[in-house]
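Complex shown without one protein chain; remaining protein chains in place.
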Amino acid sequence: MTNMTLAHPQAGPAQRPRSFWDKLRALPAGLLGAIGTLVFLLIWELIPRSGLVPARYLPPASAVLAEFFTLLGTATLWQAIGETLLGWAIGLAIASVAAIILGMLIGSSGFLRRFTASTIEFLRPIPSVALIPLAVLVFGVKLESKLLLVVYASFWPVLVQVLYGVADVDPVAANTARSYGLTSYIARLRHVVWPTTLPYLVTGLRLSASVALVLAVTAELLIGMPGLGHEIARAQSGGAYSGMYALVLTTGLLGVLINAGFRFIQKRWLSWHSSIRSEADR
Amino acid sequence: MNDEVSRPAASAREQRQEILLSVHGVQKIYASKSGPVEAVRDLTFDLRRGEFACIVGPSGAGKTTLLKIIAGLLEPTAGQVTLEGKPVTGPPKTMAVVFQEYGRSLFPWLTVQGNVDLPLKNARVPKDERDRRVTEALEAVGMAHAHARYPWQLSGGMQQRVAIARAVAYKPHILLMDEPFAAVDAQTRADLEDLVRDIWHRLGVTVLFVTHDIDESVYLAERVLVLSSSPTVVQEVVTIDLPDERNQLATRSTPRFAELRLHIHEQIQLAKRGLVPAQIAAGVL
Amino acid sequence: MNDEVSRPAASAREQRQEILLSVHGVQKIYASKSGPVEAVRDLTFDLRRGEFACIVGPSGAGKTTLLKIIAGLLEPTAGQVTLEGKPVTGPPKTMAVVFQEYGRSLFPWLTVQGNVDLPLKNARVPKDERDRRVTEALEAVGMAHAHARYPWQLSGGMQQRVAIARAVAYKPHILLMDEPFAAVDAQTRADLEDLVRDIWHRLGVTVLFVTHDIDESVYLAERVLVLSSSPTVVQEVVTIDLPDERNQLATRSTPRFAELRLHIHEQIQLAKRGLVPAQIAAGVL
Amino acid sequence: GGGGSAGDKGIKKLTIGLIPIVDVAPVYVGIQQGFFREEGIELDPVLAAGGAAIVPAVTSDSYQIGFSNNVSLIIGVSKGLPLQLVSPGVGISPENRSSNPAAGYCSVVTADSAIQNAADLQGRTVAVNTLNNIGDVTIKAALQSEGIDPSTVKFTELAFPDMPAAVEQRRVDAAWACEPFVTQLLDRGARPVLDNYDKTDPNLSVASYFASKQWATKNPETLAAFKRAMHKSMVYATQNPDAVRNVLTQYTSIDAATAARIGLPAFPETFNESSLDKLIQYSQEQGLLGGPVTVQQLVGK
Partner (left out) sequence: MSLIKRTAYFVALPLILVFLWWALTLNSDSFWVPRPAQMVSTFTEVWIGPRFANDVVPSLLRLLVGLATATVLGIGLGFVIGSSRTLRRLTEPVLELFRAIPPPILVPILMLLVGVNDSMKVLVIVSGCIWPILLNTIEGVRSMDEVLGDTARVYGIQGLSRTIMLTLPAASPYFVTGIRQALSIGLILMVISEMFASSSGLGFTIVAFQRSFAVPEMWSGIILLGLIGVLLAAIFAVAEKRILRWYYGLKEVEHSE
C-alpha cells in the first residue's frame, strides 16, 4: 500500500496533477480527521442555506452548534446524559456478566452448544423494541424497563462473541497447557480459555456498548423515561428543531466517546493480540 | 559449544541403564467419517534413563500420533505406555512436550517470562524458586535478555528457544519434541540442534525427538528408531556410533555420518515400498 | 529424475551469453520511525539469459529487499535495475515471482486450477491455450491430479508446487524465488529442489533464487552470490563447478560439495564480522 | 411497586402517568395550588411518551393513576383489562368553543386549497396520531353525520410534532392535529375543514384519568381524596386559563409566546355519560371492541 505509485509506471510529468492529493496524504491522521469533519459541517451548513431543504426543518450546522454549546451550559442536558448513561452502564454490566458466564458454560461443552443453538438463534433476532409492552408490564415506567430493553439487546453480541472466542481456543495451546499439568477445568479456563476469549469479548463489549446506548435512548424516546431520548422527543414535539439536532449530536458524540473508550481499553489490554498488533504496524 | 560439559555427563549416563519409558504393543485406530483409520499398528520399544533417541519415519507414519499417546494426550486403542513404572493415563507430571507449532504453543498474551513461568506457577512452585528456574532456563537458551518481550515480537528461532526453555524450567525427567525445528531456517536449525544436545548433556534429561529429517536424526541421537509407513511398526533401530562431541560442519562431513544417513534413507525407501525386514516381525529391538 | 532432459538444455544454455538482468548500484534506504535504515548499500551484478543463480546472505542482509526491487514492487533509493534492456519501474510482464509464504500467496478462494489460470486470464490468453498451459504446468509439478482442490486442502509442499506451477504457466523469461522452501520439511524440500532444477532445464528460464541455506544454494545454482551483512554489498561470487546432473544423496556427498559449502560458510562468517574482501570494493564480479 | 399504599396516616404518595400535552395542565395547576396536598396526597407526575405505556403501568401498579383518551380505555375494558375511569380529563363544550373561534382544539386542518370542506376529503389521506383510536373513530363518525362514506378517506399514522412539516410539504392531504401544532399550522396558512369532536358531540368527553379496578377497590379513601382534589383543579383551571398557559411551559416544550395564543380545551367537572356511550357505540360499529362495554362498567358504578 505504501508503494502504490509504482502501479503507474509513467514517471515524471504524469505524476504532477496528483500533488494536492499527495500533500493531503502527508498530513497527520488527526488533522485529516479534523479536515473531514470541517468539510462535513460545511456541507451541512450549505444544504439549508441554499434552500435545498427548508432551514426550519434542517437548521444550518452553525445554528445547531450554537444551540449545542448553549445546552452544554444547562443542568438539564447533563441530567439527561446522566440518566441515559446510568441505564446504559447498569444494563451493559448486567448483560455482560450474564453473557460471559453463560457463554463460557455453553461454549466449553459441545453438547450445550448444540442444545442451545436453535433457541439462541430464535431469541436473538427478536427486536427488543417489541418487548416494550412486556417491560412496562413487568417493571412499570421505571429504570428497570429501560434496563430490560438494554440488557436484552446487548446480551446477544457479547454471548455470541464469547461463544466464538471459546471455540477459537487453539488445540495446540490447549494441548500444551494439558501436557504442562494445567489439567483442571479452572486452570484451563483461567490460563487458556479466558485469555483466548478476551479479544472476542472486548469486541463483543464494544458492539454491545453501542447497542446499549441505542436502546437506552430508544426506550426513553418510546416509553418516555427521563434521559436524552426523552429530551429529543420533547424538543421535537415543541418544534424546537435546532435543539433536537443539538441533542442528536450530543447522542452521537456520546457514542463516539464510548467507542473511543473501548478502543483504548482494547489497545491497553490486548496489545498482544494480532488484530491490535497489525493496527499498530500500519 | 558443548565441549567442556559433555564429558562428565556422558560418563554418568553410561551408568544409567534403568528403563524410563516403555511403549508396548501400542495401536491407534482413529474413527473418522470415512471409516476407521489405523494410524499406528503395533509399536514396541524402550527408552533408558538419560538416553537421546530420535524417531524418523515417512510423512503420515503416525509419529505425531505416537508422541501424543506417550504424552497422555491421546488414548491408544490397544497397548500400553509405562513411564517410570507407572502406566500413562493422562499427561504425566514428569514429562514436558515441545510442539512443532511453536507459534501456537506459546501463549501470546504472556511475556517470555510468563510463558516459562506458567507451568511452574500452576504447579505451585514457590516464587523464589520459580524465578531462579525461569532465569536459568532462559539463560540456558540464550534468551534471558528478552524475558519481558512477547512471543510475537521474537523470530521463529527465538520462539522455539522459549518453548525449549519452558520445557527445561519444568525440570522433566523426559522431554518429548515433535518436529520442533521443521519450520525454522537452516542456520537457526543448526543452532537449535546444538542447543538441544547441550541441554541434554547438562541436565541429563531423557529426550525423545521426532523428526522428518534423516540428517538431523543422525546428528542428534544416540539411537534412531525408524518407523515404517502406515500401518506403522518399528522398521529398524539404528545405533548412532558417532563420537559424543558433535559439530555441525565436522561431524556432518565424516564418512560414517554419510553411511548412517544413507542406511536410514534406504530403510525409509524400503518402508515406503512396504518392505519390512524380518527381524521387525518378531517385535524385538 | 532429470537425467534425460538435462543434456540438450544444458548445451543450448552454453550458447546464450546475452545479459538478461542487470542490477546496477542499487541502494535502498527505508524510512522508518526510528530514522532511516539502510537495508542495501550498493549492489551490482548481471544475470545471463538461462542462468541459475542463487543469492545467500545472513538474515537481514536485504535479500528480500533486493528481490522486491528487481520485481518492481519496491523503488530503489539509488541505482537501476534493467531487464531485457528496459529499466524496471513496475512489475515487468516477463517476470514471475514465487514468494516464501506459499500459504499467503495462493488465492484461497480459487482452486488449484483457478490459481494457475488467473494470471493468464488476466493477460487475456485465449481459453484453449490457457487450459493447455495450466494442465502442462500442473503436470510438470506433479499436481495435475489435484487441480480441483483448494490450496488449503493441500500440504505445504503441494502448495509450493502450485505456486511454482503458476509461475511456470505464466511463461516468464525470469523466475525470482524468495526462500521458497524455508517452511517445508526436509524431504519435501529435497523434492522441490529437484523439481526446480528440472523445470529450469526443460524451459530454459533464467532463475534467481534467494535462500538462507548454503547447502541448498550450492546444490541448486550455477553461480552463488554471497551478500555481506548490512550495509549490504556483494561479498563474493562463487561459481559452482559441480556437474550439471545432481542428485540429493550423491552430489551432497562429494568432496567438492563439502569444499564449496565450507567456503561459502566461511565467507558468511567473515561477512558477519564485517570483513569484506578487497575485490568487492571495486564492484567487479 | 406499590407506592400508593405507603402508610395510612399522613401523606399518601401517588404516581400519575401523564402525556406532555396541553390536556393534563389541570394536574400541574392543582399541584401548584396545593389542592392535592390539602387532601393528603403527594402527587408525583411522570411523563410517558404515549398512552400505550401508561395503561400497563397502571395495571402493574407502577402508576396509581393514569391519563388516557376514552376510546383507548373503552377498547381496553372491552378486552378485559380491569380499568376504571376515576375523573374526567378533558373534553369540549360549546362555551369553550365560542371563546376560541379560530384556534381550535383537535381538528382536521389542511393547506391544500382544493379541499374546502369535509366532502373534499374523499379520496384523500388524513394523518392521525394513532390509528383505530379517538382521532379516526370520531372523524369517521363526523364524516358519517355529514353523509360522507368514511371508507373513502384514507388514514395514516403520524406523530403530532411531525404534522406541520408533513402538511406543509404536502406529504399528507390533511392532518388531525392537536395544540400547539394546530396553531402552528394555522399560522402557516392552513385551514380547518372538519371539527370532528364537535360533530360527534358538542359536549364530548375526550379523555379521562383512570385507575386499576383492584387499586380502586382497595383504596377507596385515597381515591375519593384524589377525585376531590382533581375536581378542584378542573374548576380552577377552567376559571384561570392564564394559570394553565403558564404551567404549559413547565412540562411541555411549548414556549411562552405560543402558550399565550393556543386554544385551550374544556376541563369538565363531570363525565358526559351520553357522549361516552356514543364513543362506545362508534367503536363497536368500527369493530374495535373485544366484547360489550357499558358506561356503568367504565365509570365503576
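Points worth noting:
A, B, C and D label the chains in the order they appear, each numbered from 1.
Here is the rule we go by: a contact is a pair of C-beta atoms (placed from the backbone, for glycine too) under 8 Å apart; a residue touches a chain by one contact, two chains touch by 3 or more.
Source: prediction; values computed, not measured.
Although one chain is not drawn, the whole complex shows that of D:155, D:176, D:236 or D:267 it is D:155 that touches it.
Only one of A:96, A:128 or A:179 touches the chain withheld from this view, namely A:128. Here the missing chain is touched by one residue of A:96, A:197, A:218 or A:266, and it is A:218.
Although one chain is hidden here, its contacts on chain A can still be listed: residues 1, 7, 21, 24-25, 29, 32-37, 39-40, 53, 57-58, 114-119, 121-134, 137, 156, 168, 170-172, 175, 207, 210, 213-214, 217-218, 221-222, 229, 232, 236, 244-245, 248-249, 251-256, 258-259, 278, 282. For chain C, the residues touching the chain absent from view are 68, 71, 73, 90-91, 93, 95-97, 99, 101, 104-105, 107-110, 118-119, 122-123, 150, 152-153, 166, 170. The set of chain D residues touching the chain not shown comprises 51-52, 55-56, 59, 72, 75-76, 79-82, 127, 130-133, 154-159, 161-162, 165-166, 169, 171-172, 288, 290.
The criterion applied here is as follows: only the chains that are shown with their structure count from here on.
Centre-to-centre separation between chain B and chain C, using Cα means, comes to 34 Å. Shown for chain C are the residues in touch with two or more other chains, of which there are none. For chain A, the set of residues touching two or more other chains is empty. Contact residues of chain C toward chain B in the complex are 59, 155, 179, 182-183, 185-187, 212-216, 249, 253, 258, 262, 265.
Against chain D, in their complex, chain A makes its touches with residues 56-57, 132-133, 136-142, 221-224, 230, 233-240, 243. Against chain A, in their complex, chain B makes its touches with residues 68, 71-73, 90-91, 93, 95-97, 99, 101, 104-105, 107-110, 118-119, 122-123, 150, 152, 166, 170.
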